[in-house]
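Before I ask anything, here is the structure I am working with.
Only a single protein chain was left out; the remaining protein chains are all shown in position.
Take a look at chain A:
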Amino acid sequence: MFRFIAADLVRHRWGALAVAVLIALATALGVVVTLEERALRLGSARAAAAFDLVVGAPGSETQLVLSAVFLQPAPLTLLPGSVLAELLADPRVAYAAPVGFGDFSDDRPVVGTTQPLVDGLGGIAEGHTFMRLGEAVIGAAVPRALGETFHPMHGMAEARGGVHTAITYRIVGRLAPTGTMWDRAILVPIEAVWHTHAPDNYGHEGHRHEQEADAGRHDVAATGTTPADASPDSVQPRTIADAYKRRQESEAAGFDAPIRPSAVADPAAPGVPAIVVKPRTIADAYRLRQAYRTDHTLAVFPGEVLTRLYGTLGDARQILAFVALNAQILVAAAVLLVVLIHVLARRRQIGALRAFGAPRVVVFAMVWLEAVLVVGAGLVTGFLLGYGVALLLARKISVQTGVVLPVGFIAEDGGAFLLLFAACGLAALLPAALAYRQSPAAALRD
(Lines give C-alpha, C1' and ligand atoms only; values in the text may rest on other atoms or scores of the structure.)
Protein backbone atom coordinates (compact mmCIF):
# COMPACT_ATOMS: atom_id res chain seq x y z
CA MET A 1 0.00 0.00 0.00
CA PHE A 2 2.77 2.41 0.97
CA ARG A 3 4.78 1.24 -2.00
CA PHE A 4 1.84 2.02 -4.23
CA ILE A 5 1.35 5.47 -2.67
CA ALA A 6 5.04 6.18 -3.03
CA ALA A 7 5.05 5.08 -6.67
CA ASP A 8 1.96 7.17 -7.33
CA LEU A 9 3.45 10.24 -5.65
CA VAL A 10 6.68 9.87 -7.58
CA ARG A 11 4.69 9.59 -10.79
CA HIS A 12 2.70 12.71 -10.02
CA ARG A 13 5.51 14.49 -8.19
CA TRP A 14 5.12 17.87 -9.89
CA GLY A 15 1.40 18.01 -9.30
CA ALA A 16 1.83 16.85 -5.71
CA LEU A 17 4.62 19.37 -5.21
CA ALA A 18 2.51 22.19 -6.65
CA VAL A 19 -0.36 21.30 -4.32
CA ALA A 20 1.95 21.09 -1.32
CA VAL A 21 3.62 24.40 -2.18
CA LEU A 22 0.24 26.08 -2.61
CA ILE A 23 -0.85 24.84 0.79
CA ALA A 24 2.49 25.76 2.34
CA LEU A 25 2.25 29.33 1.06
CA ALA A 26 -1.32 29.79 2.20
CA THR A 27 -0.47 28.37 5.63
CA ALA A 28 2.68 30.46 5.90
CA LEU A 29 0.68 33.59 5.17
CA GLY A 30 -1.59 32.96 8.14
CA VAL A 31 1.30 31.93 10.37
CA VAL A 32 3.29 35.07 9.57
CA VAL A 33 0.35 37.34 10.28
CA THR A 34 -0.33 35.66 13.61
CA LEU A 35 3.28 35.43 14.77
CA GLU A 36 4.29 38.91 13.69
CA GLU A 37 1.34 40.60 15.30
CA ARG A 38 1.98 38.75 18.54
CA ALA A 39 5.70 39.55 18.40
CA LEU A 40 5.00 43.20 17.75
CA ARG A 41 2.58 43.34 20.67
CA LEU A 42 4.96 41.59 23.09
CA GLY A 43 8.02 43.44 21.84
CA SER A 44 6.55 46.91 22.11
CA ALA A 45 5.01 46.14 25.49
CA ARG A 46 8.45 45.07 26.69
CA ALA A 47 9.97 48.21 25.20
CA ALA A 48 7.53 50.34 27.16
CA ALA A 49 8.00 48.47 30.43
CA ALA A 50 10.53 50.94 31.85
CA PHE A 51 8.23 53.87 31.09
CA ASP A 52 5.40 54.10 33.56
CA LEU A 53 4.36 57.64 32.87
CA VAL A 54 5.50 60.11 30.25
CA VAL A 55 4.90 63.84 30.54
CA GLY A 56 5.14 66.16 27.56
CA ALA A 57 3.67 69.31 26.14
CA PRO A 58 0.06 69.06 24.88
CA GLY A 59 -0.24 67.38 21.52
CA SER A 60 -0.65 63.88 20.24
CA GLU A 61 -0.44 61.24 22.97
CA THR A 62 0.67 58.62 20.47
CA GLN A 63 3.42 60.85 19.14
CA LEU A 64 4.63 61.58 22.65
CA VAL A 65 4.90 57.85 23.40
CA LEU A 66 6.45 57.04 20.03
CA SER A 67 9.06 59.76 20.53
CA ALA A 68 9.84 59.28 24.21
CA VAL A 69 9.63 55.47 24.38
CA PHE A 70 10.44 54.41 20.82
CA LEU A 71 12.69 57.41 20.05
CA GLN A 72 10.86 58.06 16.82
CA PRO A 73 12.17 61.44 15.65
CA ALA A 74 9.56 64.17 15.75
CA PRO A 75 9.96 67.79 16.79
CA LEU A 76 7.85 67.99 19.92
CA THR A 77 6.90 71.19 21.68
CA LEU A 78 9.18 71.72 24.66
CA LEU A 79 7.97 71.62 28.23
CA PRO A 80 9.18 74.50 30.37
CA GLY A 81 12.04 73.62 32.71
CA SER A 82 9.82 74.26 35.68
CA VAL A 83 7.79 71.11 34.99
CA LEU A 84 10.80 68.85 35.48
CA ALA A 85 11.80 70.74 38.62
CA GLU A 86 8.28 70.38 39.94
CA LEU A 87 8.18 66.64 39.22
CA LEU A 88 11.55 66.09 40.83
CA ALA A 89 10.27 67.75 43.97
CA ASP A 90 7.02 65.76 43.98
CA PRO A 91 6.94 63.16 46.79
CA ARG A 92 4.84 60.83 44.61
CA VAL A 93 7.68 60.57 42.14
CA ALA A 94 10.35 57.91 42.56
CA TYR A 95 12.33 59.47 39.78
CA ALA A 96 11.78 61.77 36.85
CA ALA A 97 14.20 61.99 33.97
CA PRO A 98 14.18 64.20 30.89
CA VAL A 99 14.30 62.72 27.41
CA GLY A 100 15.95 65.31 25.21
CA PHE A 101 16.06 64.09 21.65
CA GLY A 102 16.65 65.76 18.31
CA ASP A 103 20.35 65.18 17.88
CA PHE A 104 21.82 62.29 15.98
CA SER A 105 25.10 60.62 15.30
CA ASP A 106 25.10 58.42 12.21
CA ASP A 107 21.31 58.20 12.36
CA ARG A 108 21.48 57.03 15.95
CA PRO A 109 19.47 59.18 18.30
CA VAL A 110 21.55 61.11 20.81
CA VAL A 111 19.33 61.47 23.83
CA GLY A 112 19.97 63.86 26.67
CA THR A 113 18.86 62.50 30.01
CA THR A 114 19.93 61.95 33.60
CA GLN A 115 21.26 59.10 35.68
CA PRO A 116 17.88 57.72 36.92
CA LEU A 117 16.85 56.82 33.37
CA VAL A 118 20.20 55.15 32.74
CA ASP A 119 19.48 53.03 35.82
CA GLY A 120 15.83 52.60 34.87
CA LEU A 121 16.82 51.18 31.47
CA GLY A 122 18.91 48.52 33.17
CA GLY A 123 22.14 50.29 34.02
CA ILE A 124 25.63 50.20 32.63
CA ALA A 125 27.08 46.88 31.47
CA GLU A 126 30.52 48.12 30.49
CA GLY A 127 32.55 51.19 31.41
CA HIS A 128 30.92 53.84 33.56
CA THR A 129 28.04 56.28 33.29
CA PHE A 130 28.46 59.86 32.10
CA MET A 131 29.97 62.09 34.72
CA ARG A 132 31.16 64.99 32.61
CA LEU A 133 29.30 67.05 30.03
CA GLY A 134 31.28 65.58 27.19
CA GLU A 135 30.74 61.96 28.13
CA ALA A 136 28.29 59.60 26.49
CA VAL A 137 26.85 56.15 27.18
CA ILE A 138 25.92 53.99 24.21
CA GLY A 139 23.13 51.46 23.84
CA ALA A 140 24.05 47.78 23.68
CA ALA A 141 23.60 47.60 19.89
CA VAL A 142 25.65 50.67 18.98
CA PRO A 143 28.69 49.42 17.05
CA ARG A 144 31.18 51.72 18.69
CA ALA A 145 33.95 51.08 21.17
CA LEU A 146 34.44 52.74 24.50
CA GLY A 147 36.83 55.65 24.23
CA GLU A 148 35.68 56.63 20.74
CA THR A 149 34.50 60.16 20.18
CA PHE A 150 31.79 61.62 17.94
CA HIS A 151 30.20 64.88 16.93
CA PRO A 152 26.44 64.88 17.05
CA MET A 153 24.33 66.51 14.37
CA HIS A 154 21.06 68.27 14.77
CA GLY A 155 18.67 66.23 12.68
CA MET A 156 19.33 63.07 10.72
CA ALA A 157 22.58 62.80 8.79
CA GLU A 158 20.94 62.94 5.38
CA ALA A 159 19.30 66.22 6.28
CA ARG A 160 22.70 67.68 7.17
CA GLY A 161 21.15 70.15 9.52
CA GLY A 162 22.92 72.40 11.99
CA VAL A 163 26.14 70.62 12.71
CA HIS A 164 27.45 70.68 16.24
CA THR A 165 30.80 69.70 14.92
CA ALA A 166 32.73 71.37 17.68
CA ILE A 167 30.98 69.38 20.36
CA THR A 168 32.76 66.17 21.00
CA TYR A 169 31.39 63.41 23.13
CA ARG A 170 33.55 60.62 24.32
CA ILE A 171 31.97 57.22 24.83
CA VAL A 172 32.62 56.07 28.37
CA GLY A 173 30.06 53.35 28.94
CA ARG A 174 27.67 50.87 27.39
CA LEU A 175 24.15 50.08 28.55
CA ALA A 176 23.05 46.56 29.30
CA PRO A 177 20.92 45.21 26.43
CA THR A 178 17.27 46.15 26.80
CA GLY A 179 15.75 44.70 23.63
CA THR A 180 14.27 48.11 22.87
CA MET A 181 15.00 51.09 20.66
CA TRP A 182 17.29 52.32 23.39
CA ASP A 183 19.83 49.70 22.37
CA ARG A 184 20.51 51.84 19.32
CA ALA A 185 20.57 55.17 21.21
CA ILE A 186 23.41 57.22 22.63
CA LEU A 187 22.77 58.74 26.01
CA VAL A 188 24.38 62.01 27.00
CA PRO A 189 23.82 64.32 29.98
CA ILE A 190 20.80 66.56 29.42
CA GLU A 191 22.93 69.44 30.56
CA ALA A 192 25.18 68.90 27.58
CA VAL A 193 22.17 69.08 25.25
CA TRP A 194 21.06 72.27 26.95
CA HIS A 195 24.54 73.59 26.71
CA THR A 196 24.51 73.29 22.94
CA HIS A 197 20.91 74.41 22.44
CA ALA A 198 20.28 76.94 25.19
CA PRO A 199 19.38 80.47 24.13
CA ASP A 200 22.26 82.02 26.08
CA ASN A 201 24.62 79.68 24.31
CA TYR A 202 23.76 80.60 20.79
CA GLY A 203 20.79 82.68 19.72
CA HIS A 204 20.13 80.81 16.52
CA GLU A 205 19.66 77.46 18.22
CA GLY A 206 17.30 78.85 20.78
CA HIS A 207 15.38 80.61 18.13
CA ARG A 208 14.91 77.42 16.27
CA HIS A 209 13.33 75.71 19.22
CA GLU A 210 10.90 78.57 19.45
CA GLN A 211 10.09 78.06 15.82
CA GLU A 212 9.48 74.41 16.44
CA ALA A 213 7.36 75.24 19.40
CA ASP A 214 5.30 77.66 17.33
CA ALA A 215 4.92 75.46 14.33
CA GLY A 216 4.03 72.48 16.47
CA ARG A 217 5.11 69.21 14.96
CA HIS A 218 6.66 68.99 11.59
CA ASP A 219 9.17 66.90 9.82
CA VAL A 220 12.67 66.64 11.15
CA ALA A 221 14.02 66.86 7.64
CA ALA A 222 12.25 70.18 7.28
CA THR A 223 13.79 71.59 10.45
CA GLY A 224 17.07 70.21 9.24
CA THR A 225 17.22 72.64 6.36
CA THR A 226 18.85 75.37 8.35
CA PRO A 227 20.59 78.34 6.80
CA ALA A 228 23.87 76.52 7.32
CA ASP A 229 23.77 74.92 3.90
CA ALA A 230 20.35 75.19 2.40
CA SER A 231 20.56 78.83 1.45
CA PRO A 232 21.63 79.54 -2.10
CA ASP A 233 23.63 82.47 -0.72
CA SER A 234 27.00 80.89 -0.12
CA VAL A 235 28.74 83.72 1.75
CA GLN A 236 26.43 84.12 4.69
CA PRO A 237 26.22 80.48 5.74
CA ARG A 238 29.93 80.20 5.80
CA THR A 239 30.16 83.20 8.06
CA ILE A 240 27.51 81.82 10.36
CA ALA A 241 29.08 78.40 10.34
CA ASP A 242 32.46 79.90 11.03
CA ALA A 243 31.17 82.06 13.80
CA TYR A 244 29.25 79.11 15.16
CA LYS A 245 32.24 76.84 14.98
CA ARG A 246 34.54 79.32 16.62
CA ARG A 247 32.10 79.76 19.44
CA GLN A 248 31.68 76.02 19.84
CA GLU A 249 35.42 75.54 19.91
CA SER A 250 35.81 78.16 22.59
CA GLU A 251 33.22 76.28 24.59
CA ALA A 252 34.62 72.86 23.96
CA ALA A 253 36.88 73.25 26.93
CA GLY A 254 33.81 73.76 29.14
CA PHE A 255 32.52 70.34 28.05
CA ASP A 256 35.06 68.77 30.32
CA ALA A 257 33.21 70.11 33.33
CA PRO A 258 31.50 67.57 35.59
CA ILE A 259 27.72 67.34 35.33
CA ARG A 260 25.64 68.88 38.10
CA PRO A 261 22.63 66.71 38.79
CA SER A 262 21.09 69.61 40.64
CA ALA A 263 20.92 71.61 37.41
CA VAL A 264 17.85 69.68 36.29
CA ALA A 265 16.01 70.61 39.45
CA ASP A 266 16.33 74.29 38.64
CA PRO A 267 12.92 75.69 37.61
CA ALA A 268 14.76 78.11 35.35
CA ALA A 269 16.43 75.27 33.45
CA PRO A 270 15.82 75.05 29.70
CA GLY A 271 12.89 73.07 28.43
CA VAL A 272 12.76 69.39 27.50
CA PRO A 273 10.44 67.64 25.00
CA ALA A 274 9.47 64.78 27.33
CA ILE A 275 9.91 63.59 30.88
CA VAL A 276 9.87 59.96 31.96
CA VAL A 277 8.32 59.60 35.41
CA LYS A 278 8.51 56.63 37.74
CA PRO A 279 5.72 57.01 40.29
CA ARG A 280 6.14 55.47 43.73
CA THR A 281 2.85 53.58 43.69
CA ILE A 282 0.13 52.76 41.24
CA ALA A 283 -2.16 55.22 42.99
CA ASP A 284 0.54 57.84 42.62
CA ALA A 285 0.75 57.06 38.94
CA TYR A 286 -2.94 57.79 38.45
CA ARG A 287 -2.77 60.93 40.59
CA LEU A 288 0.27 62.19 38.71
CA ARG A 289 -1.35 61.55 35.39
CA GLN A 290 -4.40 63.47 36.58
CA ALA A 291 -2.24 66.31 37.89
CA TYR A 292 -0.27 66.68 34.69
CA ARG A 293 -3.17 66.60 32.30
CA THR A 294 -3.46 70.35 32.09
CA ASP A 295 -3.53 73.05 29.44
CA HIS A 296 0.25 73.16 29.48
CA THR A 297 1.21 69.54 30.04
CA LEU A 298 0.13 66.12 28.87
CA ALA A 299 0.67 62.97 30.93
CA VAL A 300 0.17 59.50 29.45
CA PHE A 301 0.68 55.88 30.44
CA PRO A 302 2.62 54.45 27.49
CA GLY A 303 1.08 51.06 28.22
CA GLU A 304 -2.38 52.53 27.80
CA VAL A 305 -1.49 54.35 24.61
CA LEU A 306 0.04 51.14 23.27
CA THR A 307 -3.08 49.19 24.16
CA ARG A 308 -5.09 51.71 22.19
CA LEU A 309 -2.60 51.35 19.37
CA TYR A 310 -2.94 47.58 19.48
CA GLY A 311 -6.66 48.09 19.17
CA THR A 312 -6.02 49.70 15.80
CA LEU A 313 -3.32 47.17 15.11
CA GLY A 314 -5.76 44.46 16.10
CA ASP A 315 -8.26 45.75 13.54
CA ALA A 316 -5.53 45.73 10.94
CA ARG A 317 -4.61 42.22 12.04
CA GLN A 318 -8.22 41.13 11.75
CA ILE A 319 -8.36 42.49 8.24
CA LEU A 320 -5.07 40.75 7.45
CA ALA A 321 -6.24 37.57 9.11
CA PHE A 322 -9.47 37.81 7.15
CA VAL A 323 -7.54 38.21 3.92
CA ALA A 324 -5.24 35.34 4.91
CA LEU A 325 -8.22 33.17 5.84
CA ASN A 326 -9.90 33.86 2.52
CA ALA A 327 -6.70 33.09 0.69
CA GLN A 328 -6.52 29.84 2.66
CA ILE A 329 -10.12 28.93 1.92
CA LEU A 330 -9.54 29.61 -1.76
CA VAL A 331 -6.43 27.49 -1.69
CA ALA A 332 -8.23 24.75 0.20
CA ALA A 333 -11.04 24.78 -2.35
CA ALA A 334 -8.58 24.79 -5.23
CA VAL A 335 -6.62 21.95 -3.68
CA LEU A 336 -9.77 19.94 -3.03
CA LEU A 337 -10.76 20.47 -6.64
CA VAL A 338 -7.33 19.41 -7.86
CA VAL A 339 -7.43 16.29 -5.70
CA LEU A 340 -10.95 15.47 -6.87
CA ILE A 341 -9.96 15.92 -10.51
CA HIS A 342 -6.93 13.78 -9.86
CA VAL A 343 -9.04 11.04 -8.32
CA LEU A 344 -11.64 11.31 -11.10
CA ALA A 345 -8.91 11.10 -13.71
CA ARG A 346 -7.63 7.99 -11.98
CA ARG A 347 -10.96 6.31 -11.33
CA ARG A 348 -10.05 3.69 -13.93
CA GLN A 349 -6.94 2.86 -11.99
CA ILE A 350 -8.75 2.98 -8.66
CA GLY A 351 -11.65 0.89 -9.90
CA ALA A 352 -9.27 -1.60 -11.44
CA LEU A 353 -7.56 -2.07 -8.07
CA ARG A 354 -10.88 -3.25 -6.70
CA ALA A 355 -11.64 -5.38 -9.75
CA PHE A 356 -8.37 -7.23 -9.24
CA GLY A 357 -9.09 -7.94 -5.59
CA ALA A 358 -8.13 -4.92 -3.44
CA PRO A 359 -10.72 -4.36 -0.69
CA ARG A 360 -12.54 -1.10 -1.13
CA VAL A 361 -11.61 0.11 2.37
CA VAL A 362 -7.98 -0.25 1.39
CA VAL A 363 -8.61 1.74 -1.77
CA PHE A 364 -10.39 4.35 0.35
CA ALA A 365 -7.55 4.47 2.86
CA MET A 366 -4.98 4.75 0.12
CA VAL A 367 -6.58 7.71 -1.57
CA TRP A 368 -7.18 9.36 1.80
CA LEU A 369 -3.66 8.75 3.02
CA GLU A 370 -2.11 10.02 -0.17
CA ALA A 371 -4.14 13.23 -0.04
CA VAL A 372 -3.35 13.71 3.65
CA LEU A 373 0.33 13.10 3.03
CA VAL A 374 0.55 15.78 0.37
CA VAL A 375 -1.64 18.26 2.24
CA GLY A 376 0.07 17.49 5.54
CA ALA A 377 3.49 18.03 4.02
CA GLY A 378 2.22 21.37 2.76
CA LEU A 379 0.87 22.26 6.20
CA VAL A 380 4.06 21.39 8.06
CA THR A 381 6.19 23.20 5.48
CA GLY A 382 3.84 26.16 5.72
CA PHE A 383 4.23 26.36 9.50
CA LEU A 384 8.01 26.14 9.22
CA LEU A 385 8.09 28.61 6.36
CA GLY A 386 5.80 31.01 8.21
CA TYR A 387 7.96 30.73 11.31
CA GLY A 388 11.11 31.40 9.28
CA VAL A 389 9.64 34.40 7.50
CA ALA A 390 8.29 35.81 10.76
CA LEU A 391 11.71 35.36 12.32
CA LEU A 392 13.44 37.09 9.41
CA LEU A 393 10.93 39.94 9.48
CA ALA A 394 11.35 40.34 13.23
CA ARG A 395 15.12 40.36 12.86
CA LYS A 396 14.90 42.99 10.17
CA ILE A 397 12.63 45.15 12.31
CA SER A 398 14.97 44.57 15.22
CA VAL A 399 18.01 45.70 13.23
CA GLN A 400 16.16 48.77 12.06
CA THR A 401 14.55 49.79 15.30
CA GLY A 402 16.35 47.94 18.08
CA VAL A 403 13.08 46.51 19.34
CA VAL A 404 13.47 42.79 19.90
CA LEU A 405 10.37 41.03 18.63
CA PRO A 406 9.87 37.70 20.36
CA VAL A 407 8.62 35.42 17.58
CA GLY A 408 7.33 32.15 18.95
CA PHE A 409 4.54 29.65 18.88
CA ILE A 410 2.25 29.26 21.86
CA ALA A 411 0.20 26.26 22.89
CA GLU A 412 -2.83 27.69 21.07
CA ASP A 413 -0.95 27.46 17.78
CA GLY A 414 -0.51 23.74 18.30
CA GLY A 415 -4.28 23.51 18.64
CA ALA A 416 -4.74 25.54 15.48
CA PHE A 417 -2.30 23.26 13.68
CA LEU A 418 -4.14 20.14 14.83
CA LEU A 419 -7.45 21.72 13.87
CA LEU A 420 -6.14 22.54 10.40
CA PHE A 421 -4.75 19.04 10.08
CA ALA A 422 -8.06 17.55 11.14
CA ALA A 423 -9.88 19.78 8.63
CA CYS A 424 -7.55 18.56 5.90
CA GLY A 425 -8.14 14.98 6.99
CA LEU A 426 -11.88 15.57 6.75
CA ALA A 427 -11.61 17.23 3.37
CA ALA A 428 -9.52 14.34 2.10
CA LEU A 429 -12.45 12.04 2.95
CA LEU A 430 -14.28 13.45 -0.05
CA PRO A 431 -11.95 12.14 -2.77
CA ALA A 432 -11.52 8.96 -0.73
CA ALA A 433 -15.29 8.48 -0.64
CA LEU A 434 -15.36 9.11 -4.36
CA ALA A 435 -12.81 6.34 -4.81
CA TYR A 436 -14.77 4.10 -2.42
CA ARG A 437 -17.94 4.52 -4.43
CA GLN A 438 -16.23 4.03 -7.78
CA SER A 439 -17.79 1.02 -9.49
CA PRO A 440 -15.04 -1.34 -10.65
CA ALA A 441 -17.08 -2.43 -13.69
CA ALA A 442 -17.52 1.16 -14.87
CA ALA A 443 -13.83 1.77 -14.22
CA LEU A 444 -12.85 -1.11 -16.48
CA ARG A 445 -15.35 -0.23 -19.19
CA ASP A 446 -14.14 3.26 -20.15
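Here is the rule we go by: a residue touches a chain if its C-beta (ideal position, glycine included) is under 8 Å from a C-beta of that chain, and two chains touch if they have at least 3 such contacts; residues count from 1.
Basically, contacts and distances are computed from a predicted model.
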{"item": "Which of \"Metallophosphoesterase\", \"NADH-quinone oxidoreductase subunit E\", \"ABC transport system ATP-binding protein\" or \"Pyruvate dehydrogenase E1 component alpha subunit\" matches, in UniProt, the chain that is not displayed", "value": "\"ABC transport system ATP-binding protein\""}
{"item": "Residue of A:307, A:349 or A:381 in touch with the missing chain, whole complex considered", "value": "A:349"}
{"item": "Of A:7, A:257 or A:392, the residue in touch with the unshown chain", "value": "A:7"}
{"item": "Residues of chain A in contact with the chain not shown", "value": "1, 3-4, 7-8, 10-11, 348-349, 352-360, 362-363, 366, 439-441, 444-445"}
